[in-house]
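With one protein chain withheld, the remaining protein chains of the complex are depicted in position.
Take a look at subunit A:
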């Protein structure tokens, strides 16, 4: 059976609810500060770089490259690969790689976002592009 892993539903909160509402539509959102122009992830109301409150939601391309990865060979739910993806828009995000050969992951490889269902909003993961 492929990908039987059950993922926890996001708890969500008022600051991040819009991210999860968009995820239900298959959209991967980041936040951008209109004062300093920087994008960031995970989303905050106050820009972590310039402390402006003028942050806005932006739909990201969902494309990026692998910054690093590590394949956990054993776990109660089987092997899984954790890593960071540097998005086209700039920020690097923590994720798992799914639906691809985990033994063949490479730093610099192109990947794209995929959503996996939970009992609540779906969670973003990345797979080889």
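The rule we apply is simple: a residue touches a chain if its C-beta (ideal position, glycine included) is under 8 Å from a C-beta of that chain, and two chains touch if they have at least 3 such contacts; residues count from 1.
Heads up, the rule we're going with is that contacts and distances are computed from a predicted model.
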item: Listed names "NAD(P)H-dependent oxidoreductase subunit E", "Arsenosugar biosynthesis-associated peroxidase-like protein", "Acetyl-CoA C-acetyltransferase" or "MoaD/ThiS family protein", matching UniProt entry of the absent chain; value: "Acetyl-CoA C-acetyltransferase"
item: Sites on subunit A contacted by the missing partner chain, in the whole complex; value: 7-8, 10-12, 16, 20, 38, 40-42, 44, 48-49, 67-75, 80, 82-84, 86-87, 90-96, 107, 118, 123
